[in-house]
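All protein chains but one are shown at their positions in the complex.
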Amino acid sequence: MESVTAPTTRGRAYELADEDLRILLLIRHFERTLLELFEQGELNGTTHTCLGQEYVPVALRPLLRPRDFVFSNHRGHGHYLARYEDPHGLLAEIMGREGAVCNGVGGSQHILRDRYLSTGVQGQSLPVATGVALGLKKTDPGALACVYIGDGTWGEGAVYEALNMAQLWNAPLLVVVEHNGIAQSTPTAAQMAGTIGGRARAFGVRHHRVATSDIGRIRDELAPLLRDVRDQCRPLVVEFLTNRVGPHSKGDDSRPPEVIRLAREQDWYRRYGEEFPERMAAFDAEARELVGRVAREVAARPPSVWEDR
Amino acid sequence: MESVTAPTTRGRAYELADEDLRILLLIRHFERTLLELFEQGELNGTTHTCLGQEYVPVALRPLLRPRDFVFSNHRGHGHYLARYEDPHGLLAEIMGREGAVCNGVGGSQHILRDRYLSTGVQGQSLPVATGVALGLKKTDPGALACVYIGDGTWGEGAVYEALNMAQLWNAPLLVVVEHNGIAQSTPTAAQMAGTIGGRARAFGVRHHRVATSDIGRIRDELAPLLRDVRDQCRPLVVEFLTNRVGPHSKGDDSRPPEVIRLAREQDWYRRYGEEFPERMAAFDAEARELVGRVAREVAARPPSVWEDR
Amino acid sequence: MRVAENLNLALHQAFESDPAVHLLGEDVADPYGGAFKITKGLSSRFPDRVLSTPLSEGGIAGVAAGLALAGHPAIVEIMFGDFAALAFDQIVNFAGKSVSMYGRRLALPLVVRCPSGAGRGYGPTHSQSLQKHFVGVPGLSLYEISPFHDNRVLLPRILGRAEPALLFEDKVLYTRQMFGDGIVDGVFSFDLMECGTARVFLDDPDTFDCVLIVPGGLAHRAVAAARTLMLEDEISCLVLVPARLYPFDVEPLLPALSRAAAICVAEDGTAGGTWGGEVAHQIHRRLWGRLRRPVTLVHAADTVIPTAVHLEEQVMVREGTITAALRETLSD
Partner (left out) sequence: MRVAENLNLALHQAFESDPAVHLLGEDVADPYGGAFKITKGLSSRFPDRVLSTPLSEGGIAGVAAGLALAGHPAIVEIMFGDFAALAFDQIVNFAGKSVSMYGRRLALPLVVRCPSGAGRGYGPTHSQSLQKHFVGVPGLSLYEISPFHDNRVLLPRILGRAEPALLFEDKVLYTRQMFGDGIVDGVFSFDLMECGTARVFLDDPDTFDCVLIVPGGLAHRAVAAARTLMLEDEISCLVLVPARLYPFDVEPLLPALSRAAAICVAEDGTAGGTWGGEVAHQIHRRLWGRLRRPVTLVHAADTVIPTAVHLEEQVMVREGTITAALRETLSD
């Protein structure tokens, strides 16, 4: 019921597809732009960027299908962009401008589009996703419900109520855990006794740990597991060991410098920059340019209108 | 982190002390009397008898100390009687008569006396007991908080939130699980994926399974474990594999006859009756007589008065 | 027909008429059929659509919301309504919010059934009426069963709105008979107003001294109070029993209310931020200057609901609590 990737790349090397690099960088620049806009006082409220974790939804991209439901959380921009490549709609949502996915009502944390839904209350979405999975099983066999949560969210009782029911009733549920070692300011060890793997297994739920950020390898590993979620309606917890490179939200990073340095070191962005500097530079410039244009376009739009209350 | 008893008695045989037999039978007759009183229409509301499970609190009796907190649940008469040997106060509480432990306000499910407290909402008491354990650790080192729950209660998210915190913060918490294979009408397999042991371990919490109803053996097994709870503030889940011999509450037993028969076969009452018929008969008659007298006395009392609202 | 049976039939019909409807709850499957037997027979007829759940009130509400989101109208039975407290987040902060917080209306056909109320000796954590705690959440409607409202009409109407709703069900009412054919007893008749509110009257719905407004669980006590007031005090009462508690529209009741010498709203549960307070406020604002006296609210005593019968009686709203309140009101 348990499997793990080797943390280092062994065996055949995976090529990073242009498409994937493009989306990775789209997300990266989207997030950076948000932090800049915040600093410039252009944005209100709060936002949680996924800097360092962009590869998780990018890796899952071809493994998920349009009829799958995706449940996202507070740190969801990458999840959304990997699914819809719609920086305009998302930025408009965050800035409250015309063309916003949810007319500016939901903002960064509350997005609904087709079969994609996020909420700002941690843990709440797991039982909901379980219900959706049970529904899909009847009306859309082969489709699954995927729900993203962080390591800290394993503090919520709702997680266990949901895992229990998902396993009892064979829900095609995929729980993607972005284990970045921290919840807001609290290191995982200070908020979690035991392990995520142990907790999944305790409910009879299959668990797989992904210790690499190599997108091709991740897909190879996950493809057969996701097949079982779909075909056998067998719930699955996939735990990504990942790194939060940025602050929790806007500049609130109280981690010791050493920890931040380590996170940065493991950042795919840095690694790719070293591995293939020229290709990176070209794609990076393109993404930066694109997001910059999006930001200017969206900023120039009139405020969003909310009619269908 | 895991240990189990052998289900059958091997090695040295344990003598059942008179004292233990007396209390076992006190509880047994108390519960039987309740069901009779219900049938006769003498009681109102509902009640959950612990028929078949009496030995659990009796085994724990000498292992718990007056300064320990005990948290009980809906099926708590045995827990109370094993601690206080006070059938008058409890029956008065259930019948709403003078001398009731809680003036008839709490009834069967909501009892408070010194450091004993029960509530009717399943799972609620685990976080509370964790808090009490943390408090005791500071002001009463060596004391623990013991909380009784059933197998079905493992459906509640509160259980996991509490286990996590208890383990993270080294709370002297003892969770006693009376795993009787059923929750109201639902067999454990239909409401629990995985196992109780796995769930405790998933939170790093030590787990011990008791598969015997031999009181002396249980005490031998648990004594060192409870010492660690007290001295090392190491949380512990003790899972008793036990049998609900009676209905869930009053006559609502929808189990197949075969299952009920099996439960009855394992009943200590039947076994002791075979093992030492004469001693049993004598003690049994005494307990029956005692509880009968208590019931008559309490029934003759005026209604309880509730002043300190 | 007993109310429990009527509700059971309503559930069966909901399952028959829409093959997507699901029901979830603890011990709801046959042969047990739920703690109050309201779901009897459902799991035998529709085994795939009835989920007998673990003890996970919050989780169940969430799973049901998920089913609803995926197009399967979902009904939840919370074994004792008190435990809806455990599902408060899912009901108020997910289901209730999601219908509007994404910037457009979202369909979410979810009904959370809450067996409520005291009078059966179940004690402080199994006898509450938590209606008031759920009042005033945009997108979340509150209903209550009554002996006047056929649940075979009410339930499809609730589900048809495709919005999250709570359905409160008085546990004592389960054991009583439904009223039919406009007859309450030899003395009182009833009809349903166009807005859905039931009105109980003596001979003529337009002739009365006082108006009593109560949710369904109090219907029998209110009618009994009306009877007593008629016999002993020659005060005639119109009893109004709405099926939907929130949002509450006082408009259609104004003609009757404006003629009343006294208006009393009685409800189970303690005072403070209640449904009755909401109704009273609407009446005060709409009929200001035309009311002879303020609306009287009747509640349970300001404490927990004790277990022992004699204590429970001291605390609960009884027929006598209502008659006494109306007498006092009229004597002002």
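All chains are identified by letter, namely A, B and C, in their written order; residue positions are counted from 1 within each chain.
The definition used in the following text is that a contact is a pair of C-beta atoms (placed from the backbone, for glycine too) under 8 Å apart; a residue touches a chain by one contact, two chains touch by 3 or more.
Note that the coordinates shown come from a computational prediction; the quantities given were computed from them, not determined experimentally.
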Omitted chain's touching partners, listed by label: A, B, C
Hidden partner chain, touching residue among B:Asn103, B:Thr153 or B:Thr242: B:Asn103
Subunit A residues that touch the omitted chain in the full complex: 44-46, 95-96, 100, 103-110, 119-123, 152-157, 183-186, 190-192, 252, 254, 303-304, 306, 309
Residue numbers in subunit B that touch the chain omitted from display: 69, 100-106, 110-112, 117, 119, 121, 124, 126-136, 138-139, 145, 157-158, 161-162, 164-165, 168-169, 304, 306, 308-309
Footprint left on subunit C by the chain that the document does not show: 82-83, 85-86, 88-89, 92-93, 97, 100-101, 103, 123-125, 132-139, 246-247, 269-275, 277-278, 280-281, 284-285, 288, 293-295, 297, 302-304, 306
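Rule of thumb we're sticking to: only the chains that are shown with their structure count from here on.
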Set of chains adjacent to subunit B and to subunit C: A
CA centroid of subunit B to CA centroid of subunit C, Å: 37
Cα-centroid distance, subunit A relative to subunit C, in whole angstrom: 42
Residues of subunit B engaged with two or more neighbouring chains: 155-157, 190-192
For subunit C, residues contacting two or more additional chains: 53-54, 56, 58-59
